[in-house]
Each structure stands twice: as structure tokens, then as C-alpha cells.
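All protein chains but one are shown in place.
Chain nomenclature is as follows: A, B and C, assigned in order of appearance, with residue numbering initiated at 1 for each chain independently.
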Amino acid sequence: MPPSPIPVAVLGATGSVGQRFISLLDNHPWFKVVAIAASDRSAGQKYSQATRWVLDTPMPEYAKDMIIVPANTESVQAKIVFSALHTEIANELEPQFAKAGSAVCSNASSYRRGEDVPLLLPEINADHIHLVKQQRVNKNWSGCIVTNPNCTSTGLTVVLKALDDAFGVKKVFAVSLQALSGAGYPGVPSLDIMDNVIPNVGNGGEEEKVEWEPRKMLGKLNNGKIEMADIRFSVHTNRVAVIDGHTVCVSVQLDNRTSPEEAARVLREYAGPSLAQNLPSSPRPVISVREEADRPQPRLDRLTGNGMTTVVGRLRRDPILDLKFVVLSHNTIRGAAGASIYNAELLAHEGLL
Amino acid sequence: MPPSPIPVAVLGATGSVGQRFISLLDNHPWFKVVAIAASDRSAGQKYSQATRWVLDTPMPEYAKDMIIVPANTESVQAKIVFSALHTEIANELEPQFAKAGSAVCSNASSYRRGEDVPLLLPEINADHIHLVKQQRVNKNWSGCIVTNPNCTSTGLTVVLKALDDAFGVKKVFAVSLQALSGAGYPGVPSLDIMDNVIPNVGNGGEEEKVEWEPRKMLGKLNNGKIEMADIRFSVHTNRVAVIDGHTVCVSVQLDNRTSPEEAARVLREYAGPSLAQNLPSSPRPVISVREEADRPQPRLDRLTGNGMTTVVGRLRRDPILDLKFVVLSHNTIRGAAGASIYNAELLAHEGLL
Amino acid sequence: MPPSPIPVAVLGATGSVGQRFISLLDNHPWFKVVAIAASDRSAGQKYSQATRWVLDTPMPEYAKDMIIVPANTESVQAKIVFSALHTEIANELEPQFAKAGSAVCSNASSYRRGEDVPLLLPEINADHIHLVKQQRVNKNWSGCIVTNPNCTSTGLTVVLKALDDAFGVKKVFAVSLQALSGAGYPGVPSLDIMDNVIPNVGNGGEEEKVEWEPRKMLGKLNNGKIEMADIRFSVHTNRVAVIDGHTVCVSVQLDNRTSPEEAARVLREYAGPSLAQNLPSSPRPVISVREEADRPQPRLDRLTGNGMTTVVGRLRRDPILDLKFVVLSHNTIRGAAGASIYNAELLAHEGLL
Partner (left out) sequence: MPPSPIPVAVLGATGSVGQRFISLLDNHPWFKVVAIAASDRSAGQKYSQATRWVLDTPMPEYAKDMIIVPANTESVQAKIVFSALHTEIANELEPQFAKAGSAVCSNASSYRRGEDVPLLLPEINADHIHLVKQQRVNKNWSGCIVTNPNCTSTGLTVVLKALDDAFGVKKVFAVSLQALSGAGYPGVPSLDIMDNVIPNVGNGGEEEKVEWEPRKMLGKLNNGKIEMADIRFSVHTNRVAVIDGHTVCVSVQLDNRTSPEEAARVLREYAGPSLAQNLPSSPRPVISVREEADRPQPRLDRLTGNGMTTVVGRLRRDPILDLKFVVLSHNTIRGAAGASIYNAELLAHEGLL
């Protein structure tokens, strides 16, 4: 759609989420990577020298010989800046880039709770993008910061949105079985996870995020403010020996009871806001509903819709609440790098760059 | 305690649970294995020849040269018969052994729901053992059948008992992350579980068991009848890449709210019925409460109390119900072979052989 | 190149190698799948119903609704028949198809040792394809049987060919670390391989194959006969916890000593016979040489050249023989289904259908 390629940069490009950005931006129809930034330690080296590549698809050719620059606003000038920075660094750098005029599409958690910062999954709350107008006024920035949620919130919230629209959601129990790539690289030591489960991700912080973030995304934007959705969450997180793909077991209470069959129909037909449907990264379909008794499974289903589709299975009645099901979402594509890119596409499409 | 060794037999001795029986009965202070039985295919061979040993401790010397006999009442005569048979075969054979005078201590699910069949975890419902008197009258057997629950029900129910005694339990959400050994051998193909999760164990049957069995065990024995406990369960099961040790994430609603600290104290002090406390297989302690943010973990904690102790961690408030925690139990020791042996010890101790 | 799509069939299509055939034939530029055959048990069902799909890429749309037919010459009529049959069944069925006029491109081991049966890796011995003329005369068949080697022989032999052409190969030590998918589905039980190595694949049979097959492929075709290469092999095989991709550690003695650098250059420049270079499945490059100290690695490198390229690394002097290195090859693509398809392309290209 845009007449000429939009110049973009990746901050934190050598880490595991950074690598996903580099990989997903290969041959992107709208964006062209003009700068790859990382820590000072890596700056000055070729990307292929400085990076311990951990993806099972090869490093794209375009990136191999690009020279890494330091992650600051002098070295990096781009319309869109993708941030795979660690929280503390993102805290400091992202506002600098926004001030300097870049649209920062961030995977970091630093500003997700900002009142004027969109926390965005375009297929469910594309309209929240307009918070950036408020943000620009508040901060006097020519750029902006737009965030995507935690990888575990992602698939869960997509499904909840479809159910909430149709039946109203009141309470949510969720237990996650999360992939190793969610912890970055080097991340989880092999001795900690071989023949094992770690019954807590991020020392409790992850659970708190997943109990809060969906309420913002399912909230309503009114007069430049998000009204948090009135839903109660109980979340337990686990790390398991899976490379990519977060599985979440969910039970929900609805305002209006429904049958698993009807819920399946609603999920299958869920299309999301029209302005988010035809972007390059739009999930096709938004939600895939599996009928088999033992799906979704991370290894078999995480690449559905190029890793952007949310996969649901085992829809059945819950003996205590109303509905019960399993959600799978690719944590480093839909849940991280792909999410930020999809957000950037929405910004471009809405003329908000 | 008994004056001389009690002769015991193991049915289905070549399978993975059967191997645990053989292993745990090595040097048992009360019991002596006098017969090892398996399918007709294996009968006549030495145990060491017929068995593809899958435990990481070596096959006990006593068993290596024992000749496998067919699993029938002519070939197997023993005061106690441990059954690691598949359900369909157990259905047929266990009553024959009970009729012939053996106390059948069974890990099979066949008779768990029988009205006069104890479903037993001695540390919580040792008194249910007296159902066998009723059973002998009803069936006119000199022997009896005593069962232990499904491996996933086991640890969960032990913790629920301690909480129920102290605070009353009303509702239970449970999501399991179950070990591979629970599926027997050959069991789960490696291609199904490497880099993967299977979000359903036993095609739904496991969930049904875990929603039903605890209610029987937490029920009251009145006039030779079990009154099922009035607790509602919602269970979701998963298979994960762990060799031994089932993890269960649990949220509970109580009659009387309490703090996580108080609940921890109650669990720590839980000792169970006195008649079950000093048997050779009695768990010491019954429940181990971990304070760390990331425990229990199957690889590190499954052998607590020689695999008989139930381990609990991450006790905290639940944002929807009252309490939330993680339970770990060794599925082939406390949850299978060790369970049947503990039951047999109780029978012997109570003079019910 | 062929004017219109060539009709092909897959025998044994529901197994793990069969699934790779179905997957790799999706959108093939020359071939069109007209029949999917499997055991009588599956016949009559839709492919998507009868198949427990184990690949991490989704089942191709074209195959989902195709009705499985029995694997016999009445039900299956196709110019090319890909065989993913088990050895015993292949023994019987493949000659029937060859007699009925189909070119059988087989992954089974049944006829690999046949004197007039090409054992083919087109990038090294494409000329051996002409053995089929002799075969047709001998057997009076209008079709033919063409085989590809065992998955562990595959990458090893490609590298040996390049070295043999340049320096002459005399002795080869090879130790494999083989992937689980090589054992098919259900294949290796998870309890056998989690936290484990099995130091023998196929009970010795695999080692024998890898000590024999390369000698045929590296042999010369003279007057319709293969003269086996005069090279001695010592092979040890292991199964490891890897999904796809066989690693082989190799030491070789050469006729003419060389340096690792020179050997690397030779491998990098190896292009193979010209008639095999521009087929749809031709590996590009034939051999990829890695410079890093810790490559190739199965998870990271198995998809090099769409899984058709042989990857080599750690080229160094051997303290006893001459050269030492590590070879990686995708066992179900280059080493199985992709191999048979590449062979079929060569047959088509040479006008031998």
C-alpha cells in the first residue's frame, strides 16, 4: 500500500526476539530495514558475526553484512523503530526515539501500562491505535510508542475478545505451559528444564501481567481514555520443554451461557475490526478452531497462519464455570516480533507515522 | 511387624508399573515376592529376559532369575496379589484372585467405583479399608479387592484432605502437567512429545477420573457405605516431556477463608490417621511444603520421602477463589506401585488379610 | 520442463515418510499426485482422517480430501509411484508396479542391492540411472525400480564423493547421531530416548547398510554393471533426542593427503554431474561448508537448501588418518522422501519414464 518502502530499524537485534524481527522483516512488502542496533559490545561488527542465531530458519541474506550500530537516536534514524530491548533499557531509550520522531513499536513491557500508550492486538482492538494522538499531545512527541502485550496474554486475549463480544466474559482461569524461547537467549539453562517443569515464569511477574493486560485490551476507548474491562482473572504460569508456542488451559464464566458448539462457531467466524484485516501480517484466519481431542499442540500448530493465527481446541463445558478450552499462540511471532510488526502496519495504514 | 514374611505376587510384572512393584518390593520388611506373573507370551521366561527394564535404578537381583508364570489362580498363590494389569484384564482376573483368597491390591481402574471397594490413600482415608468386610459379605470372597486412585488424583487428594479437614473445600480447579511414565511402556511416542505438549491425557477419561475419585476418597464411610464428598471439580489434563512426577496447578474455594500462611501451617502439620502413620511405606512427611518461588519441580522433588511424600508449593491467594498452589506427586511410586504396597501394608496391619 | 503434469502416486502415504512425500509434492512443478495409497485399514477414508500428521508444517490442502486407495496396481495407476512402504511389503509390491509400467521411486531398502537397480543420489552418481535400461531387459518390465540409500548413508556419501574425486578415499570411520523421525511413527518410545542415547539403530542392520551402500554409489558403472568402490568402512550408529537431521562424525584416510582448507574448497566447489544440477529438487548448494567451531547442528542447519543440501563442518586433521569432519543431512527430506522425488525428476529429465 505505501508508495515506497518505509525505513525501519531494529533495536536489540541480536537477542532471540530481535532475531525474529530480522527474520520476519525479510522481504516485507512495506518495510525496509535500514539500521540494526544492539549493545555497544556488538556495535561495529557485522550482524552475522555478533549474533548467535537461534532460529531454525537461516539468517536472511540482507542482514548478514549489515554493520550493527549503537542503539541511540544519533545512530538510528528510521520512521519506525522496532524495540526488542530489555525492560530497563527500553524504559530509557524508547521515549528518546519517540521524541526524535520515530514510531516505536515495542515488545518491551516498560510502557504497556501507560495511560496514553496503546496496548495493541490489531485483530481485537485496532481502534486503540488512536491513543497515540493523545500521547503526542501529552508528551509533545512527533513520534510515538505503541506496545504489544506479553506473549502469554496474546492468544488468550484474542479468544476472550471473540467470546466477550458474543456472550460477555466475567471470570477467567488460565494456566499456561510456556515455551523456552519466551525467556530469550541464553534464557533457561538446560539442566533446569530437561525432564522437568518450572511452575512459575518470571517469578510471579508474568502472572500479574496476564491478569492485567487483557483487561486493558478488552477495555473501551472513550475520549482518549481506556476503560478497563471488568473481568476477573486467576493466572498460573509454567515453563515447559517446548521451543516455541505457548499453550494456555482456560476456563471462563460468561454473562450469557452458551454451548461449546455455538462458541466454536463464534470463534471460527470472528474476523476482527475491518481496518486490521488486510494488512501484510493480518492473521488468516484470526482464530483456528480444532476439533480433534488432542489439539492444539505447540509443535504441530504453532505455525498456523504463519504463526499469526490463534489456535483453539478442546472446547467443552466447564463443570464449575461455563466454558473450557485450550489456546495456542506462537510466542515469538504472534506474541512478540510479529505483533510489533503488525502494529507498525496498522500505524502506517492509518497514516499515523 | 508380622512375624514372618508374607508371600506376595505381582501381576503384570513386565510393564512399567509392574517394574516399580518389583523394584519397591526389593528388601521389603514384611513382604516376599513368591510369584511374578505376566502375559502368556512372557510366561516361562526369566524375568530379566522377558522385561524391557525402563527404570533408572537397576533391576533387583532377587527378580532376575525368577521364572514368569501365567497370571491365573492356579499358577499364582499368594496372600497378597499386586495388580499392574490393564483395565480389561483386571476386570476379569482380579475377582478370580479375590475369590481364591488373595487380597488383591490393585492399581487398575476397573473396580475403583465399586460400592464396596475401598479407594484408598491410607494417609487420608485409612478407615475406608473396612469396606472390605462388607465386600467379603457381598461377594462371599475370602480374599478382597482394594484399589488406589489414578496417579493424578493422588497428590491432589492428599492436599485437599488436609485443607478440607481444616477449612472445608467447595470447588477445585486443577490443571495437570503429567509425566510420560503414566502412560506405561511403550506409551507416548517420542515424536509426539519432543518439543511439544499434548493437551489431553487418556482422551478425556483421565479428567473424568480426577473429577470423580477425590470425591469418593474425601467421602465419609457410614454403615458400610461411602457418602461422596460434596465438592465440585473442573479438571484439565496435559502430557509433558517429563519422565516421572505429575505436577498439578490448583485453585480452591473453601468454606472458611484462610491465609496462605495458615494453609501452609495446616499442610505441614497434617499427619493423617494414626493407623497409617507407621507402616513401612508411610510417607514421611505426608506433605512437604516448599517456600521457594519455583518449586515443586518434578526432577528435583519427586523423590521427596522416597517418592511417597506429596509436595506442595506456591501457596498464595487466588484472585477468584480462595487459595492457589502447585502439587507434585511421584506418579509411579505414590501414584501407582507404592500406593498399592502401602494399601497392602494397611491390610496386613489391620489383620484383614 | 515436461509439457504437462506427470501423474504420480504415493504408497504408504500415512506413515512419517509418506507424509513427507505428500508435503514435498505440494505445488511440485512437474508432478501431480493422482493417488494416495495405504494399508487396507486406511483405504476408503479421507487422507486427513486416516493420518496422524507428525510434521510441523500443516498438511497440504490438496491431500486433505483425497480418498485413500489400497496399494495395488488396480487401484493405483500413475507414471511414477513413490514408495514409502515397509521392507516386507515393498518386497512384494514394488515389482508388481514396475511390471505394470510405473517407475517406482523407492525409499525402501528391499531392492537397493539389486545388481540392475540404481541406488541413486543424483548429485553424485546420476549416470547410474542408466542401469534401469538393463533392468528392463532383465525383468521384461515396462516400468522400473529406482532406489535411494538409507538416510544415514546419504550425507556421508555425498561428502565422500567430492573427496574421492579430488583425493581418493581409502578408509572411513563414521559414528552417527540419528534423529527420531528416522524410526518412523510411532517409532521410538519417549521413555527410551528422554535423557538418553540408544547406542544402536536398527539392531545392527543400519550399520551394515552404511558400510555397504556408499560403496555401490561410489562405484563405477561399466557395461551395465556396478563395480563397487574399494573403500573400507567402520560405522557405529546412535539414536539421540533430535526430531529431524542425522549428524555423522567422520574420519577418513585419503590416497593423497590434503589440508583441511583445501578439502573445504573442494567440498564448497563440488557441483556434481551436470544432468542433476537443474532439477526442481537439486540441492543448492550441493554441499554447504560451515566455518564455525560448533556447526553443523541439526536444529539450526537441517533446512539448508530446503533440506536437500549436505552440510559439513569442523574440517580438521585427523591424528590417526587424514581428515576429520562432521556431516549433517535432513533424514526425511534429503535422506528419504526428497531423495525419491529427486530421483524421479532425473528419470523424467532423462526420458526414462
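By definition in this document, a contact is a pair of C-beta atoms (placed from the backbone, for glycine too) under 8 Å apart; a residue touches a chain by one contact, two chains touch by 3 or more.
It should be emphasised that the depicted structure is a prediction, and the values quoted were computed from it without experimental measurement.
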item	value
Chain not shown: contacting residue from A:195, A:213 or A:322	A:195
Touch criterion as defined above, residue of C:39, C:77, C:91 or C:238 at the omitted chain	C:238
Touch with the omitted chain, as defined above, among C:43, C:100, C:175 or C:275	C:175
Options C:67, C:137, C:197 or C:228, residue touching the unrepresented chain	C:197
Those residues of chain B which, in the complete complex, touch the missing chain	53-58, 194-195, 299-300, 302-304
Positions on chain A where the hidden chain makes contact	16, 54, 180-181, 185-195, 241, 243
Positions on chain C contacted by the hidden chain, ascending	171, 173, 175, 177, 194-200, 203-204, 211, 232-234, 236, 238, 240-243, 247, 249, 251, 293-300, 313-314, 318-321, 324, 326
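Going forward, only the chains that are shown with their structure count from here on.
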item	value
Between chain B and chain A, distance of the C-alpha-averaged centres to the nearest whole Å	42
Euclidean distance of C-alpha centroids - chain A vs chain C, Å	40
Chain centre separation (chain B, chain C; CA means) in Å	48
In chain B, residues with contacts to at least two other chains	194-195, 241, 243
